[in-house]
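As you look at this complex, bear in mind that one protein chain is not there, while each of the others sits in place.
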Amino acid sequence: MSKTIERVLLDEEFISETDDSVIICRCEEITKGEIRKAVYDGMRNMNEVKRYLRVGMGLCQGQTCTKLVKSIIAKELGINPGEIEVPIPRSPTRPVSMQTYANDGINK
Amino acid sequence: MKRYELIVIGAGPAGLSAAIEAASNGMDVIVFDENSKPGGQLLKQIHKFFGSKAHKAKERGFKIGEELLKEARELGVEVVLNAVVIGIFQNKEVNVMLDGQIKHIKANNIIIATGASENVVPFPGWTMPGVIGAGAAQTMMNIHGLKPGNKILMVGSGNVGLVVAYQLIQAGCMVKAIIDAAPRIGGYGVHATKVARMGVPFYLSHTIKVAYGSEAVEGATIVQVDRNWKAIEGSEKKLDVDTICIAVGLSPMSQLASMAGCDMENNPQKGGTVPICNQYNETSISGIYAAGDVSAIEEASSAMIEGRISGTAVSYNQKYIGKSEFVNRFKEYSESLSQLRQGMFSHENKGRIDLTKTEEGYDISQNLLQNGYLSEKEVIKYPGVVSEKVRKRGIVPIIECTQNIPCDPCQTACSMGCIKIGNTITNLPVVDENSNCIGCGMCVASCSGQAIFLVDENYAPGFAAISMPYELYPLPQKGDKGVALDRAGKVLGEAQVIEVKTIKAMDGTNVLTIKVPLEWSMKARFFKY
Partner (left out) sequence: MQMMELINKGGDRVIKSDVIIVGGGVISCAIAYNLAKRNIKVIVIEKDHIGAGASSRNGGGVRQSARDPRELPLAIYAIKNLWPYLSKELGVEIEYHKKGNFRLGKTPEHLKILENVVNQGLDAGLELRLLEKDELRKLCPYISNEVVNASYCPTDGHANPMKTTLAFYKNALKLGTKFITGETVKSIILAKGKVSGVKTETNVYEAPEVVLAAGYESKAIANTVGIDIAMRKELIEAIITEAQPQMFSEMIGTAESDFYGHQTEHGSFVFGGSTGLEPFLSDEVKTINKSITAPYICRAVLKYFPIMSSMNIIRTWSGFMDIMADKVPVLSKVKEVPGLTLACGFSGHGFGISPAVGQLISELIINGKPSISLDAFRYDRLKPKG
């Protein structure tokens, strides 16, 4: 279960970093800076960042970027990446066409 | 709904081994794999495995894969390919996408053996064509016969990075450098020495700063980092490369276990999010098991044993074998697994920076850890390297194996009993001072780490003959002139090929013998022409 936290807004301005333009979520083309800004804006866990930015919502469903996003969020929050809960995986593990899905023979 | 006694998901080393174990006890087993060929990662492993005979040491990965498949099929295991398990639902219901349909099927037991995926490291330019995973490069080369590029930068010095770098050279690519942000090489020393003597430089404590190019990778800048992983200004180095291979670790593909409702944990030592399992590889859901990389990142050899363990556990809980048989099998397998989990690269020792001595008390070569090769002064101290006196007597094996890793094929390779390791397979190999080496070269070919050489200081007045393992094409011929390189890949000078041995029993590792000036007998370790 999530730790109990109170969300605190930073007093200072958002500070850009030199590698903010590096793409982290390749499927949705979300950059490091966008992730950092989302955390700055109040997103405090990976599900919130995901729903705010679409990281991990693309074709690979976070297979490539989840570890990276975790560590960026953790660094912004000053905590261990291990403390960040990842979004839960859901079926299908690979893309399935609607036609294939429709064809499940359940009513036979 | 159709119900199976055992569904295995994944036909890699863990999955096939589990299926074989269960089927050998009489169970009906079905294995689903999303690929068009079974074998998982084994298919593209063209190098010889480590371990002991029981662990299939000395065999090339893809052969092991072929053997497993054959054994599974002979036992009546149904292996279904191009079958994607898209989800595990309540009550152990498995949904498989096959032939344009979704099949709903149930199982009394499920063994999840879905393996792992490659990690990535982002840097400016990493989305350009030319940046690929090391595993992807391996697939391109070894499955599809494609060169991934020409001039390669390898990022990551773990076993994957080192082994793939070697295979890239075999495929005809030039590996310009292997870099790692860590201060020491992460993989086996012998994997590093193989490429170091071919001239590949190592840059430890370096990370990639940027990949540049207009439409694809045309070059990369690497930069040194300090102990806090911060880039040291002014230490940038530009590399002329067209391909950047990323080998920074693997993450278990444990999504199915999570979907099924297994208790999961985030375990960095195991590689990421994994199902919590007991010693029989059973997850928190009774009847669902996880074996191989999906439960913790390790080697294929461990995956095979974990597959066996879960296979025997399922056989026992379905009453195909009795308790005493189960207990015995489990004991045998877990002991075999423990053997593999010893040594310098075991879980307990992983990441340790304070190891300075081997278990026997020899110095661990710091040069090897930081540069990828042993210095001449260091190498003579190890038990696999006989004294000068003994070398003067004639041909001897010189074993430059200096780290405790679980591996012992050399022990049985020598029919003259020159090489000893003992029962603890992590021991450093010892070459008997009274060795009566006949120069057959079997030890040279049998060493999966390619760390054994034959040195004959009596070859001819003023000359020595050095025999080395050689796995590059085109093969040199007797009489060819070229240059000898030292352990660091530096050219020593002219050398000539005096023999090339290619025997079936050596399984693709040729033994190349060159003639060099006597002074180079303990220096020359590679040949280029």
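A few notes on this one:
In this document, chain identifiers A and B correspond to the written order of the chains, with residue numbering beginning at 1 in each.
Keep this in mind: a contact is a pair of C-beta atoms (placed from the backbone, for glycine too) under 8 Å apart; a residue touches a chain by one contact, two chains touch by 3 or more.
Nothing here was measured: the structure is a model prediction, and the numbers come from that model.
Of the candidate positions B:P124, B:G199, B:G213 or B:G261, contact with the hidden chain is made by B:G261.
One chain is missing from the display, and on subunit A it is touched by residues 1-12, 39-45, 47-48, 51-52, 54, 57-59, 61, 76-78, 90-92, 95-99, 101-104, 106. Listed by residue number, the positions of subunit B touching the unshown chain are 87, 89-90, 93, 95, 102, 104, 261.
Criterion: only the chains that are shown with their structure count from here on.
Subunit A makes touch with subunit B in their complex at residues 19, 21-24, 26, 32, 63-64, 67-68, 82, 86, 88-94, 96, 99-101, 103-106. Subunit B makes touch with subunit A in their complex at residues 34, 84-87, 89, 95, 97, 100-104, 117, 119-120, 122-124, 126-127, 251, 253, 255-256, 258-259, 266, 268, 272-273.
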